[in-house]
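All protein chains but one are shown in place.
Here is subunit A:
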Amino acid sequence: MWGFLKRPVVVTADINLSLVALTGMGLLSRLWRLTYPRAVVFDEVYYGQYISFYMKQIFFLDDSGPPFGHMVLALGGYLGGFDGNFLWNRIGAENALITQSRLMLLESVLIFFNLLAVLSYLKFFNCQKHSPFSLSWWFWLTLTGVACSCAVGIKYMGVFTYVLVLGVAAVHAWHLIGDQTLSNVCVFCHLLARAVALLVIPVVLYLLFFYVHLILVFRSGPHDQIMSSAFQASLEGGLARITQGQPLEVAFGSQVTLRNVFGKPVPCWLHSHQDTYPMIYENGRGSSHQQQVTCYPFKDVNNWWIVKDPRRHQLVVSSPPRPVRHGDMVQLVHGMTTRSLNTHDVAAPLSPHSQEVSCYIDYNISMPAQNLWRLEIVNRGSDTDVWKTILSEVRFVHVNTSAVLKLSGAHLPDWGYRQLEIVGEKLSRGYHGSTVWNVEEHRYGASQEQRERERELHSPAQVDVSRNLSFMARFSELQWRMLALRSDDSEHKYSSSPLEWVTLDTNIAYWLHPRTSAQIHLLGNIVIWVSGSLALAIYALLSLWYLLRRRRNVHDLPQDAWLRWVLAGALCAGGWAVNYVPFFLMEKTLFLYHYLPALTFQILLLPVVLQHISDHLCRSQLQRSVFSALVVAWYSSACHVSNTLRPLTYGDKSLSPHELKALRWKDSWDILIRKH
């Protein structure tokens, strides 16, 4: 503990004895019976699953963070065991951290890189003072950048620490600019080196993680559906098997399936079937009673449409094929029923402000067919672009009413088999994914007769042209989807709110022995949590006091002590704040373990404050001795609490209901007690 006290400010390169001892203790407490619960614990379910995906090289998507963390875990698994990433930790008595780091979850790795980033920045900062541009200077600077990008690569939460390091570096750089003893060139070199190490390297590394990720997972898997057709086609198996060898350019007479680009609430394809809209809806409104057009989330022969030239009658591709271009007028003929896509001034079934879309049936009741659509290629390079399979994103604008074909997102009632509603949006307001479509499956139709055509539609496509997506395109899509993927804000038994974390009003039960009542909980050492918060409060008050006094020109602290105090506070208190405050703005389900990164920073602040009090506030030797005694007492109480809670951390001992009840110090702690 005491060896660590000097760490944030006086960093020495040689490893002293206490450091080794602490490392040993940290390792021991973390690796102690690591293999014990031979069962899957809590979120290990998910992460374990992802790792097996890596092993099988199957594509997957997880919204919790970028792929680096998973890769680290997979690597660990690959080498034959979780390899104790916890060399760093010198606080041996913190139950929550022990629990978290023993299990195969991402937080521990994240905390490791967070602290590595801060530590290497401090080392770098010390080098800056005496030997800029030396080898160790470069080493620590680069390591800062690398650690930051690793932290971001594990979980997006790592961004907070990255921002903190960037902020501190920016302030220091600003002072550097103000240092008039340095030449302009020298300042420029300094700034350039920092920019490269702290901005360029992390970005490059981050891209690298994705690059490796995408190389490793090249087979299609369960999350394919979320991605665009183009992305799916670049994976091995799945859609690629179907689309491989499709003709690229859509021509008049092509048979296509049309996928909605937005794909929410579910990815689906434009679809029609024999059934018609009910004459009268439940709420009394009428319909056109024409054939339903829906969006259907499964592959089906009824998803096939034929692109027809309105001026000709044939439904086959001529030779040579005449490609469809931006701005061309087309009709879309449903393959199985040969009725064409139509919209008219009739209210849609569920969205009465939009037009109904149907496949036209001529009832001979003075309701003419309005089945002409103008093709707009949204992502066109020029106005004469050709409509391309998979790559082109197109809108269909109705010629008569200028309504746009759109997926409304509502589910039709039973008469529509709960498929999704398709409407003609009259007030098309700008670009929105729900009005944009792309061709997924495509073949040149060759059958003149309907019977023949139906057989053709049932058969798979052939021919062979392969196409690949560039890495950047795949990266940006994957990144975008990961950020946009909003998991259902599901309630969880152990979810908690940020306010409960500080006071440790919550816990997470990780594991319960199938028969006995041995159990593992994520539960902090309450003495350390309270003293961490206390240290933070003391730090804030003392800083405010010093700051006000300095402003009135009263200097309580010598200049260098003050600077150390500020820097230590900026990193530790700042680290706590950036890792904690943003959670108040988040809407996703939060758990206690989200607080752990913030907590580690808070605990780092603790020795800083203790040291400060003993050095500067204790005036006499007597006071100092009393204070030391208090610290020892505090420390032993922390050890005692840690020891008491040990069964819940390691889960190695079955406790009686009575003992468990005794451990339930707070009513809000949810400790599992078996009923017998």
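Operating definition for what follows: a residue touches a chain if its C-beta (ideal position, glycine included) is under 8 Å from a C-beta of that chain, and two chains touch if they have at least 3 such contacts; residues count from 1.
Everything below uses one rule, namely that contacts and distances are computed from a predicted model.
Per the UniProt record, the absent chain's protein name among "Cytochrome c oxidase subunit 4", "Dolichyl-phosphate-mannose--protein mannosyltransferase", "BHLH domain-containing protein" or "Proteasome assembly chaperone 2" is "Dolichyl-phosphate-mannose--protein mannosyltransferase". Considering A:A347, A:A446 or A:V566, the position touching the chain not shown turns out to be A:V566 (whole complex). Annotation: of A:Q292, A:T389, A:S434 or A:N525, A:S434 touches the absent chain (contact as defined above).
Checked against the full complex, the one of A:V185, A:L585 or A:L622 touching the unshown chain is A:L585. Only one residue from A:V204, A:L548 or A:A633 touches the chain missing from this view: A:L548. Across A:F262, A:F471 or A:F627, the single residue that touches the chain missing here is A:F262. Take subunit A: the residues that touch the chain left off the picture are 129, 168, 171-172, 174-180, 184, 187, 262, 264-265, 350, 406-409, 413-414, 427-432, 434, 490-491, 493, 543, 547-548, 550-553, 560, 562-563, 566-567, 570, 585, 587.
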